[in-house]
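This report refers to the structure that appears directly beneath it.
Removed from the display is one protein chain of the complex; every other protein chain stays in position.
When the chains are written out, they are named A, B and C in that same order, and each has its own residue count from 1.
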Amino acid sequence: MNTFGNIYRLTSFGESHGPGIGGVIDGCPAGIELDTAFIQSELNRRKPGQSKITTPRKEDDEVQFLSGIYEGKTTGTPIGFIIWNKNQHSSDYDNMKSVYRPSHADYTYQTKYGIRDPRGGGRSSARETIARCVAGAIAKLALRQKGISIQAYTSQVGNIKLEGSYMDYDLGKVEDTAVRCPDAATAAEMEALIAEVKSKGDTIGGVITCVAKGVPVGLGEPVFGKLHAALGHAMLTINAVKGFEYGDGFDAALYRGSERNDRFFNDNGHINTRTNHSGGIQGGISNGQDIYFRVAFKSVATILMEQETVNMDGEDTILKARGRHDPCVLPRAVPIVESMTAMTLLDYLLLQKTRE
Amino acid sequence: MNTFGNIYRLTSFGESHGPGIGGVIDGCPAGIELDTAFIQSELNRRKPGQSKITTPRKEDDEVQFLSGIYEGKTTGTPIGFIIWNKNQHSSDYDNMKSVYRPSHADYTYQTKYGIRDPRGGGRSSARETIARCVAGAIAKLALRQKGISIQAYTSQVGNIKLEGSYMDYDLGKVEDTAVRCPDAATAAEMEALIAEVKSKGDTIGGVITCVAKGVPVGLGEPVFGKLHAALGHAMLTINAVKGFEYGDGFDAALYRGSERNDRFFNDNGHINTRTNHSGGIQGGISNGQDIYFRVAFKSVATILMEQETVNMDGEDTILKARGRHDPCVLPRAVPIVESMTAMTLLDYLLLQKTRE
Amino acid sequence: MNTFGNIYRLTSFGESHGPGIGGVIDGCPAGIELDTAFIQSELNRRKPGQSKITTPRKEDDEVQFLSGIYEGKTTGTPIGFIIWNKNQHSSDYDNMKSVYRPSHADYTYQTKYGIRDPRGGGRSSARETIARCVAGAIAKLALRQKGISIQAYTSQVGNIKLEGSYMDYDLGKVEDTAVRCPDAATAAEMEALIAEVKSKGDTIGGVITCVAKGVPVGLGEPVFGKLHAALGHAMLTINAVKGFEYGDGFDAALYRGSERNDRFFNDNGHINTRTNHSGGIQGGISNGQDIYFRVAFKSVATILMEQETVNMDGEDTILKARGRHDPCVLPRAVPIVESMTAMTLLDYLLLQKTRE
Partner (left out) sequence: MNTFGNIYRLTSFGESHGPGIGGVIDGCPAGIELDTAFIQSELNRRKPGQSKITTPRKEDDEVQFLSGIYEGKTTGTPIGFIIWNKNQHSSDYDNMKSVYRPSHADYTYQTKYGIRDPRGGGRSSARETIARCVAGAIAKLALRQKGISIQAYTSQVGNIKLEGSYMDYDLGKVEDTAVRCPDAATAAEMEALIAEVKSKGDTIGGVITCVAKGVPVGLGEPVFGKLHAALGHAMLTINAVKGFEYGDGFDAALYRGSERNDRFFNDNGHINTRTNHSGGIQGGISNGQDIYFRVAFKSVATILMEQETVNMDGEDTILKARGRHDPCVLPRAVPIVESMTAMTLLDYLLLQKTRE
């Protein structure tokens, strides 16, 4: 259950304040040039403290590869890797040892296992997602060879929404703004909201939109391995995610078949569709159109404000977290969403080879 | 990929117009009294033609058990079962053999496999969900012994929405209306809309809400086996589903941590939360509160109106489906949503035994 | 756990005296011509009562396909199938309901599940292997297209052993003798021994040797998916199997590296080995040489002689089975060994596609 994927598989390990976070990637195709600069740049995108709008906590995350690589190329054997934890200020969390933080996993972990590592949330810390970014970066390298690209962006923060479709914006500009929104004006509004929330020690939620281009027809497995079910599952494993929709999503509830069926037509000799309400997937199988979906994030549970809660003995108490906090996880979550998408698509691309 | 679940596993088979739809349930606990009347009643809930608002196509669905049962009880060995197809009017589909129906899976299946059973959508037909209702009904019987109950209902059809939370309604009244909405007035509006849509040969989407009560603390597996990720995956495998959200869902994007964190308090000696924005799951693990989520369905793709499309040679053509159609899948999808929920919860309940 | 395989997967169901034995084959490549005559001939090879040397119990085993086939070809969707049980003389087993038969699974099933179907051994009956022969026959059809062939034969019955290697005999003659031994003289000795054993109501064990030719280099997965580990696992799931060895097998213990290393040499431009002590597999991966292995079977536990045992209350009693028995399972097990081999090789052939 700490393993993700069928053929391209990540098994991850590690706690927030243990020695490190790492994983094993099994089933990676052999012969892929391991572009370590690219992998590091992906880790940097996920790193806190990249800009003044988010948490100032500096994580100096550098990946050490432990196996599966020879002379700069993947060998097809499992790729072990670790990102060592640094600056683990465990003492910051001393007062949380015996307190269940609201909307955190302290209580459920303690009840499930009868024991937990309380430092920084232990295994339930979002720091675990570093391992996903490593496996996702390698998956991106493999997908790039097949002409598949993935781009996510922040499309909503609180009540600030980027209107319209992903096609209305230049996704090449996502990295230009701290909040990772391709529209500079909307990004400025989002950043102002985040700054205001941050100043209060509070946090705010949002939505990430993700687009995959160049996915060939045929990925997806009937009936329990539908491609969008795999993508939805992948997204819902990311901390703080509360919802997933693809294509028309929840809006699809409002419309009629006559309005939203994607008509086929002969497009200069090949089959195309007039619209893409389906989000690039029909019957659970990719149809060659762009795949796009939206992922809802709740506000981060750690706030620097007094909160009512209980301790491990069930006694009422007041919690006030100290130090640093992350007012909005959205910008950092963009590369994580992309990573989970990349792993899923590569997994299904490899799986599809067994069907041909 | 035609298998669902880890411990309680359904492997399903069958096409719309083949001999039948069936499956094998592996990992079912031994000693469960097989209440065949209950199982049949669940199949009846899924059956088309239950009321005048939906498709008049009569499917006389009766399950035949093939193994795994002795003297009326499950034995722990695999439960094979089949529902024989009757009244397969394959000729109804003759004109669709060489035509790709818009927003159906004809094109993607044909491209993926190079071959397909074109009769009624073959494997991609929603008739496949019968197998889920059988496995779901048995899962419900097993969960009932543990005090876990599941109830879904239609909460939106087109633009007709049932306002408020599931706690505002008497879920015991869901079966009282044809559309399976617990509020009679809203149900009447929904049914009127469906009738109007049906009269035009068109279809309409909607939303189903599902609630599970009595789930103990501790179900869910870090980090890729989060309980809501499993539920989301389960829902997204149902035909026509476009989105999944749990707890606050997409609305969570709008709010701040200070507004939506679920505060713990000492509730007469046991730990409780003041609110349940989390939807009964924290850090991917059930916390003992009600689990609730929403599932978005698009309109059914089969409409009785002329549609532009192409044939298998890629040539432009016009499709007009004949005969019967289902204007709104929501009422019939209610037991399917419940079935997938039941299978998921039982699976995780069994999995949790290995953690204790 | 009633599922076998990774990509090409059989999930089987059924008890000896229930309605039937069947299964679901998932992951079968699309477009394979389903040669039903061949499949039936494989079932006939497994059938009891094929000759006077074995059990006279006539099983009229005919497979009914339920899905996954269109116009005589596989479609890539799951293939459901069933072989209906006939002539279930449950009453034959009435006296065994409350008695634990020695070296049968009655006691372990009862203790594991707290309930069991006592008729004919229920799920633990060797009749379950019919499902394997169906899935194995289809796998053979798929392998045949790739130039891979599989042949097993009886190489030992009791103390009658076929001397030498598989290369010393014409494996085309296996079906010429009732005992399925390619050497007529040895076959006659084996058959005489079986007749003698049968006349006493007793049973006798033996060994089956299996050879796979045409397997390409590269099948097998490090480190826990070694090809011979998969084959060994497959064989050990067959009822009454007590041992598995490949290549030199247990004899390898006797020899030195200098005696048994397989030297490579340039064989007219391609790499070959002087010997094949490795049995066609090195480091868990096929090397292009013939794969061969041996499977040990104990004597069938059902004998027509009085045996000391206990009943379900743990009281001492005497059991004497009535009616028919199978003095030697070897001849019938030959197609089962081949079937498990075919399923394993096809599974790994498909898996290997994901590595290329």
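One rule holds in what follows: a contact is a pair of C-beta atoms (placed from the backbone, for glycine too) under 8 Å apart; a residue touches a chain by one contact, two chains touch by 3 or more.
A quick note: this is a predicted structure, and the numbers were derived from the prediction, not measured.
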{"item": "Among the chains presented, those that the missing one touches", "value": "A, B, C"}
{"item": "Hidden-chain contact residue, picked from the options C:H104, C:K140 or C:R332", "value": "C:H104"}
{"item": "Touch criterion as defined above, residue of C:K173, C:K213, C:R260 or C:R324 at the omitted chain", "value": "C:R260"}
{"item": "Hidden-chain contact residue, picked from the options A:P78, A:G158 or A:G232", "value": "A:P78"}
{"item": "Missing-partner contacts on chain B, residue numbers", "value": "7, 27, 29-30, 76-77, 222, 350-351, 353-356"}
{"item": "Chain A residues that touch the omitted chain in the full complex", "value": "1-3, 9, 11-15, 18-24, 26-27, 30-31, 64-70, 73, 75-80, 82, 112-117, 122-123"}
{"item": "Residues in chain C touching the chain absent from view", "value": "1-4, 12, 100, 102-105, 107-109, 111-113, 123-124, 128, 156-159, 197, 200, 202-207, 217-218, 220-226, 228-230, 232-233, 236-237, 239, 242-250, 252-266, 269-271, 273-274, 277-279, 282-287, 294, 296-303, 305, 307-310, 314-316, 351-352, 355"}
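To be clear about the criterion, only the chains that are shown with their structure count from here on.
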{"item": "Intercentroid distance (Cα basis), chain C paired with chain A, Å", "value": "46"}
{"item": "Where chain B and chain C are represented by their mean Cα positions, the distance between them in whole Å", "value": "39"}
{"item": "Multi-partner residues of chain C (at least 2 other chains)", "value": "27, 30, 76-77"}
